[in-house]
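Only one protein chain is missing from this complex, and each of the others stays in its spot.
Lettered A, B and C in written order, each chain numbered from 1.
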Amino acid sequence: MNSQPPAPIGVAVVGAGYWGPNLVRNFQGSSAFHLRWLCDLDVERAQRVLGDYSTVRVSADLDEVLADPDVHAVAIATPAGTHLPVAMAALRAGKHVLVEKPLAATYAEGLELVEEAGRRGLTLMCDHTYCYTPAVLRIRQLLADGELGELHFLDSVRINLGLVQRDIDVIWDLAPHDLSILDFVLPPSVRPIAVAAHGADGIGAGRACVAYLTLQLSNGAIAHIHVNWLSPVKVRTAIIGGSKRTLVWDDLNPSQRLSLYDRGVDVASPEELEDEQRRDILVSYRSGDMVAPALTEREALRTMVDEYARAITTGTPALTDGRSGLRVLEILQAASRSLAEGGTMIKLDERHMA
Amino acid sequence: MNSQPPAPIGVAVVGAGYWGPNLVRNFQGSSAFHLRWLCDLDVERAQRVLGDYSTVRVSADLDEVLADPDVHAVAIATPAGTHLPVAMAALRAGKHVLVEKPLAATYAEGLELVEEAGRRGLTLMCDHTYCYTPAVLRIRQLLADGELGELHFLDSVRINLGLVQRDIDVIWDLAPHDLSILDFVLPPSVRPIAVAAHGADGIGAGRACVAYLTLQLSNGAIAHIHVNWLSPVKVRTAIIGGSKRTLVWDDLNPSQRLSLYDRGVDVASPEELEDEQRRDILVSYRSGDMVAPALTEREALRTMVDEYARAITTGTPALTDGRSGLRVLEILQAASRSLAEGGTMIKLDERHMA
Amino acid sequence: MNSQPPAPIGVAVVGAGYWGPNLVRNFQGSSAFHLRWLCDLDVERAQRVLGDYSTVRVSADLDEVLADPDVHAVAIATPAGTHLPVAMAALRAGKHVLVEKPLAATYAEGLELVEEAGRRGLTLMCDHTYCYTPAVLRIRQLLADGELGELHFLDSVRINLGLVQRDIDVIWDLAPHDLSILDFVLPPSVRPIAVAAHGADGIGAGRACVAYLTLQLSNGAIAHIHVNWLSPVKVRTAIIGGSKRTLVWDDLNPSQRLSLYDRGVDVASPEELEDEQRRDILVSYRSGDMVAPALTEREALRTMVDEYARAITTGTPALTDGRSGLRVLEILQAASRSLAEGGTMIKLDERHMA
Partner (left out) sequence: MNSQPPAPIGVAVVGAGYWGPNLVRNFQGSSAFHLRWLCDLDVERAQRVLGDYSTVRVSADLDEVLADPDVHAVAIATPAGTHLPVAMAALRAGKHVLVEKPLAATYAEGLELVEEAGRRGLTLMCDHTYCYTPAVLRIRQLLADGELGELHFLDSVRINLGLVQRDIDVIWDLAPHDLSILDFVLPPSVRPIAVAAHGADGIGAGRACVAYLTLQLSNGAIAHIHVNWLSPVKVRTAIIGGSKRTLVWDDLNPSQRLSLYDRGVDVASPEELEDEQRRDILVSYRSGDMVAPALTEREALRTMVDEYARAITTGTPALTDGRSGLRVLEILQAASRSLAEGGTMIKLDERHMA
């Protein structure tokens, strides 16, 4: 176990592309960290991200950054294919590591990182940003507190006009969000055990642009994920059905992101009802009260950065540690195999889901 | 071929349960029909449906109704399991037949009806009500006119707090709507060729209360249907993605049921874009104009009743004739088989889909 | 006081135009009434409303209808200018009277009816339909129970593409809905005391097509009503702000018509807050929980018809009796005067608001 770094923790961000600037901004805004470097092969790009008024240093040389003894932690926002070498170099230099999702390009690569960090007693954290939104943190709490009762189904839709990626399909691009959220909010006793995936290319992109994942959970429940790059409307909604209540999360409705419905259906079969009752029920919209809890708006990345600091300082695993990243990779790989096999249900390896 | 019945066409409604009253009201409102009987084993129920001010006769005896020479057509709104005997009796009595969806309890039973009607030159029509909504009629036209370009994907969600049926699962209860719509709007050159189904019970109902159907279409496109009895929110939305435009149908938004979006995504891969462009696109909601065409509100059942009269009078098949009912049954049966086999993709019988 | 009529109460509907058919349908559906006549100068129109299957009689002769001893009650859905003679004739024939809103064309005419009914001990009821919606009934209860605390403001918007009426302006066409609701839900201790109206014609219709009413209430609160025939979007929303909670009624959102918000603002002035707190509050959407109570869907007219039966049977005033109709007329007349005077605040006559 490394000794604790002095506060604030010196940190370097690697990668000044799409996501890096968000990390830069949030590390700068955190009193727990001191941002020392922004590292990118394209130093001009890095300088543009920092702007004309910054005292943070830029470098194209990762070794230079890792050699700085004032750097105790790094945050990696480079393409997934580079996560293994970059993160491994950082760990070997004794730095704590935060990696953008997915943890690595494959389960095997991710495992190397988890084991290396374990051996060295360093924090390895995966930036599953959505898990740190006020809404998802609340969902996790509601499930943990039994407010929903036993989980029956989870239906997640994440669709919008998207950038058709050149190297990965829509599952690897978008589903890590849903899978990491699922991993985060499920009670410890419930685990995904198998996955099937269907998809279509459609526009001749050479990879799935629309995809559906169906997961069997260990308690008999079902989870379903719809990811789509080709939708003109943006939808980010999840419905989580439990035996007591059902939760609807509409991430694009800031005034009512979470709606908690009292149970709206009974097992009583319709044949036991009179016709008019039956008709009333069918035209009704719902039968129980709904509560929309107030959520304090807070940028998820700010909370994620705080958790990184907490994990480093206490030496305890982050809420979204390397192992959670591995579980997401296990499902992604099984989903890819299912997709290739035309939708076969693929069992997940229990040891990989621990 | 029977001779044309005199106008208005004498009609009898069989079944005074959930759906029958809607048929009664619409036949009464149509000048093409003269409603003569409401037939139900429970005559008090039938009388309640007609109310205290009606001149329409009630009967518990189907034979009595079918023996009435002024009855030229019947409309059957009894449970699916009774469709075969009731409809067959009507056909054998020389009556035109309209059947509530699904056409019959099985493909084989439905086929008997189609063949009997064919032999006798009688109209056999399936009450796929949604096909006659102004929205679906417009969708069909838009696809036929090539306004969407080539079809890429169709995603349909039909969820709400539902009545958990005692005899059928959520697929047989709700998916006939989506499947008949799909059958109705697809251009003739595109056909479903296989289906996979996943589902979950959850509440111990003894049958699937949540289910997902994935259909492979003959042109490589995908269709996906989510049906759910356990959702506290009611959603009836379909997204139909084409090569030129994408259509969103939100049936619960009467002021904007149809939204037609100019293409919002190009195949250009994000690596060709600068970071800031990429970021702009990812935070943008859409990139093309949207048109929401005006739709004249008209009750679908009124249009369906008109189409029944037209088919009877002209001796030509109804838009939703018995064969369309057979195609829906073929898919439902394959979906049930897939569900039982854990989600296997089941090929549809080409001859059944003709 | 007349003796109670035998059950069911024989009723005649006068007027087969826009609203009459709804009354016909609901009286037919009520076991408390027996619908005997539909009376209209145009008997063909009346017959079309009843359809080809009805045993209800039609007549163009009001006297014939009023002479029928089996008719104990009438419901009048003729233009407002005819309410006085038609309703007066009915009262003088000893019939209970229900009148479509507004009660009469002027306060003076309405008063004649109220006094005549009073002298004869007959029920005079105004068909303020909205008051009988499940939502408004609940709002009334919430205010009565003090769930909102003291009333601070009420803001009502009722706009849509409307028919430009030839004889009345948008205030007389639409505001009776809002004013009758206001009259219905206000606690007895709070009364409107003055009104100002602003409006615009715009399209050369010769009368106001857009109008705003501002009412001063006796407790210092404000009520504001926006009515508009020229809006392409339909909005029917009211916000009712109280000292404890605020209620939002969105009549076009059937899944969430009522939303009850915990108080979202404190008098604490922003100068006492730190900048970041202030910024957080300003970007927040709300700070308290929200509850959307379940409402049983029930057609308002059905409940209104029940209330008419109750009032007749018990001899007690209806919830929306003639006096409530008078109070609405007093405000409408004052609003017209204000409009003519360019928006002057016009005091209401206290004796007319009793």
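The rule is simple: a residue touches a chain if its C-beta (ideal position, glycine included) is under 8 Å from a C-beta of that chain, and two chains touch if they have at least 3 such contacts.
Here the structure is a predicted model, which is why all the values come from computation and not from measurement.
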Practice problem: Could you tell me which shown chains are touched by the chain that is not displayed? | Solution: A, B, C
Exercise. Give the residue, chosen from C:Tyr107, C:Phe184 or C:Tyr212, that touches the chain omitted from the document.
Key: C:Tyr212
Practice problem: Tell me which residue among C:Arg57, C:Arg120, C:Lys234 or C:His352 touches the hidden chain in the full complex. | Solution: C:Lys234
Quiz item: Which listed residue (B:Ala67, B:Ala144 or B:Val291) would be found touching the missing chain in the intact complex?
Solution: B:Val291
Exercise. Looking beyond the chains shown, say which of C:Ala7, C:Ala108 or C:Leu161 touches the absent one.
Key: C:Leu161
Quiz item: Of the residues in chain A, which ones touch the absent chain?
Solution: 28-29, 34-35, 51-56, 233-234, 255
Practice problem: Pick out the residues on chain C that sit against the missing chain. | Solution: 16-18, 45, 152-153, 155, 159-166, 196, 198-205, 210, 212, 214, 220-222, 224, 226, 228-234, 239, 241, 243, 246, 248, 259, 261, 264-271, 273, 275, 278-279, 281-282, 284-288, 290, 342-345
Quiz item: What is the set of chain B residues that contact the non-displayed chain in the whole complex?
Solution: 254-256, 259, 262, 280, 283-294, 296-297
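Everything below uses one rule, namely that only the chains that are shown with their structure count from here on.
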Quiz item: What's the chain with its C-alpha centre farthest out from chain C?
Solution: A
Quiz prompt | Gap in Å, rounded to a whole number, between the CA centres of chain C and chain B | solution = 39
Quiz item: Using mean CA coordinates as chain centres, what's the chain A-chain C distance in Å?
Solution: 52
Exercise. Provide the list of chain A residues touching at least two other chains, using ranges where the numbers run on.
Key: 259, 284-288, 290
